[in-house]
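Only one protein chain is missing from this complex, and each of the others stays in its spot.
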Amino acid sequence: MIKKILIANRGEIAVRIIRSCKDMGIETVAVYSTADADALHVQLADEAVCIGAPSAKDSYLNTNNVLSAALLTGSDAIHPGFGFLSENAAFARLVEDCGLIFIGPNSDVIELMGNKINARRKMIEAGVPVIPGSIGAIESIDEGINIAKSIGYPLMIKAAAGGGGRGIRIVLDDSQFRAVFDTLRQEAKNNFGDDTVYIEKLFVDPKHIEVQILADKHGTVLHLFERDCSFQRRHQKVIEEAPCHMLSNEQRIKICEDAVKVAQAVGYDSVGTVEFLFDQHQNHYFMEMNTRIQVEHPITEMITGVDLIRNMIRSAENVKLPMSQEDIVIRGHAIECRINAEDMRRDFAPSGGKIDFYHPPGGKDVRIDSAIYNGYVIPPFYDSMIMKLITYGDTRLAAIKKMRSALEELIIDGVTTNIEFHYMTMHHSTFIEGKYTTGFAQEWIKELKERESFI
Amino acid sequence: MIKKILIANRGEIAVRIIRSCKDMGIETVAVYSTADADALHVQLADEAVCIGAPSAKDSYLNTNNVLSAALLTGSDAIHPGFGFLSENAAFARLVEDCGLIFIGPNSDVIELMGNKINARRKMIEAGVPVIPGSIGAIESIDEGINIAKSIGYPLMIKAAAGGGGRGIRIVLDDSQFRAVFDTLRQEAKNNFGDDTVYIEKLFVDPKHIEVQILADKHGTVLHLFERDCSFQRRHQKVIEEAPCHMLSNEQRIKICEDAVKVAQAVGYDSVGTVEFLFDQHQNHYFMEMNTRIQVEHPITEMITGVDLIRNMIRSAENVKLPMSQEDIVIRGHAIECRINAEDMRRDFAPSGGKIDFYHPPGGKDVRIDSAIYNGYVIPPFYDSMIMKLITYGDTRLAAIKKMRSALEELIIDGVTTNIEFHYMTMHHSTFIEGKYTTGFAQEWIKELKERESFI
Amino acid sequence: MKIENIEQIIKLFERSTVSKMEIESGDLKIKLEKDSGETGNYVRIPNVSSPTLVVEPDSDTLVKAPLVGTFYGAVNPQSAPFVQIGEFVSAGTVLCLIEAMKVMNEIKAPVEGVVLEILGRNGEMVAYDQPLIRLGEST
Partner (left out) sequence: MKIENIEQIIKLFERSTVSKMEIESGDLKIKLEKDSGETGNYVRIPNVSSPTLVVEPDSDTLVKAPLVGTFYGAVNPQSAPFVQIGEFVSAGTVLCLIEAMKVMNEIKAPVEGVVLEILGRNGEMVAYDQPLIRLGEST
């Protein structure tokens, strides 16, 4: 059994993990950069070790310092959170080589799913629908144009080692294809050290739907239903909700069963997420699998009641999942707004500073996952997300109304945030309808700019 | 339909009511004394009216000013919260005479249940077990001593118009009975304007169990299961939990059905609570009914998912309850700690002051109902309760563990609070066992004093 | 002496109005000092005395509403107002009415003086303690 966990992360996810550890009677070790000496996760953990200079590569990505801290504090396991080292197969192996438990899936799955072409091929084998495109890598322009003919434009050329919106080119015709192909390969080589590229059809205005997977090391793979993450600005999720309002129950079952099929096909054994595109003809296509806990996991916890971090830890301990698929039921609806320290009037540029006054909302059906406090200084080195505001309701509309009043109550003074943007979004008819697709947020921002709501 | 509600209260319950009103699209009017100009409920309501000087009798109990404020702001209804005017039948009638809706039960029920002798008599008629004692008022010492013979000592002489631990004398034998009888009657006359007294048997170390009732004006009476409120200091509840850990399912059904019988017998038509004693022989006896929303209602909301304030408002609007008894199911366990601004080292004396630093806990399964904020000055005129910290868990132990870590995270600097007392209690074996009775808190405080944990 | 104890001592010192403190106990010695100049009023004591009459620094008298109701400057819309700006009134003169629960309450001048300002608005609600009329010195 795990007695002590080192949390190789910072901010609200580190705090989130510490909370479940406390519930489970597991000791915690926080790590921090010199810029994070006053951070909340450092205060809440049982121990804390400084692991480097502010820049993430010197601290939170410094594998040696993280591992030394784990070994020297007598930790049994490392939880990577999300970002940083969480999807680094080499790190996961190193953790295991040190005799520690990596709280996440086995390193082979991380590696397999990290290469988008291999993941696609595996899914085709497993009989899960993938986005139409090339089966494997495209070696030449001619080969690519041939495939383009069969699937049709518009399409995307994507770097196999990319992800999160990076290493992608959209092309509308053959001439554009010819124009960008070599550049993208060179770019991929420079950025990811791998110039492999492949082709995927580009869908216009799809829904981004993802299914939460929970699996153990004894072959059990469960789904915890889906989240609708279509509200994105530049491929970054801003608002998420669970379940997806647009799915019929039949479609929900189909997508969730395909997600389980994906996880089973690769021997998945932890918490993870399978992302799908859902097009206007109600078809879904596998996009990728995130082999880690995700930012938006609380909305799934709200509608299912399942503690994902607890089960992730238990699963890493080799414990069998204590529930079966029938035990997992959707109750109500949950929404998450990512509160970012950013200035929507300056194209959402990150804005640091000191929080002079902080007043979080409270009461029924409100959950706050955050690592800020009164007087906290947001360091300029990391993510601008400073709070996840989560609301729940019996119905989707009730959750929206609760979010409105929670946003009204929330006060964060001293730094510029996107609270107002969320508040306006919660009153937008397209959002309220729930049919919005991945293009909506950008259009809505454009609309706000045009009517000069950004003063 | 109600469009605007005046909330004739302050503090966290006023904030709580405002929150449900916002969810329902109902406008809110806050009222406040001059000492509460900076209070949170004043900030959150749509409108706010100053109704008098700091002393409650000049403001929150000033019927004329409250009613004038309601009428002049165009409110349709008044929610009295708890305390202040909430169980004042004359006020409820006055509200109705002004053409406004009183959000609570009809004034006849308030009046009936306000007189403890009449309530007892009614319950005996309805076939609900009451605490052994006199059927009606005791007019003379001799009459009393006769009844004492039949039920046995120890017993209590109680003022019919008392309540909440006031107007009670415990007597152990005939001589004590003779000694206190006339004094108590005089005291009752002075304090409540009514010298009627009655007798009840005194139980040694019972559980205080209460059942949440939700009823409408169309004859539907539902119960939302029970709460265990046995953790009391000087008849004041300090910690509450739901459900009661000690009850078998059979006993739970019996108590809850008796509570429904009580509410049906008096034509109850709103939210209310039926209080029972549960003795060491597993028998339960009706004590009294509180004809209002209670402080500890959130723990019932946590285990049932039902919003009590929303349903209380809808019920006052003459709407039929949207659920039936089968829809109400217990899920998990919830605990509430009342965080009071009081100094346990000075015998829990109230302590005001300015909150220099406030940091509430967050995350999964934590609910905070409060009206404080950073820099808030606690006025010395009102209740010392400044926060209700509520935690939830799949099991009772999980809820206790969550409460511990929530108490660890909670910081209220600048004023003295009972946070530490709660924290110690959450580690006490008797509390953890869950078998504690109404005598436990006092003994535990004595124990703490003796081992000088209060320094 | 544990760190927590030192912390408690610092807190006690901070909360107090004391500006310098020295403690010796056994082999421990602590000396604390606050910046002078900084006052930071600790507990704001709400005013519990009668709030209907407030004497302003410049010796003006502000008559405030003693109850919640509707303000009237005249008996009815057709009548002349009770008082006008610039008018001298003696103590006890009716200045305005506040209607509450269908009862008209006369608000009288607590002192003599010249009417400087009429702050209540005809037919509108006044809250408790809301300024109604300002009286100045009768020079």
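So that you can tell them apart, the chains are marked A, B and C in the order they are listed, and the count of residues begins at 1 in each.
Keep this in mind: a contact is a pair of C-beta atoms (placed from the backbone, for glycine too) under 8 Å apart; a residue touches a chain by one contact, two chains touch by 3 or more.
These numbers come from a predicted model, not from an experiment.
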Could you tell me which of the visible chains the hidden chain touches? A, C
Which listed residue, A:C50, A:V180, A:M323 or A:L397, touches the chain dropped from view? A:C50
Considering the whole complex rather than only what is displayed, give the residues of chain C touching the chain that is not shown. 1, 3, 6-7, 10-11, 13-14, 27-35, 38
On chain A, where is the contact patch with the chain that was removed from view? 33-35, 49-55, 59, 64-65, 67-69, 72-73, 352-354, 377, 379, 381
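The criterion applied here is as follows: only the chains that are shown with their structure count from here on.
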Chain adjacency by touch: line, ring, star, complete or other shape? line
From chain C, the most remote chain by mean C-alpha position: A
One chain's C-alpha mean falls closest to the whole-protein C-alpha mean, and that chain is B
CA centroids of chain B and chain C: separation to the nearest Å works out as 34
For the pair chain A and chain B, the C-alpha centroid-to-centroid distance in angstrom is 43
Cα centroid separation between chain A and chain C, in whole Å? 54
Give the residues of chain A touching no fewer than two other chains, as numbers and ranges. none
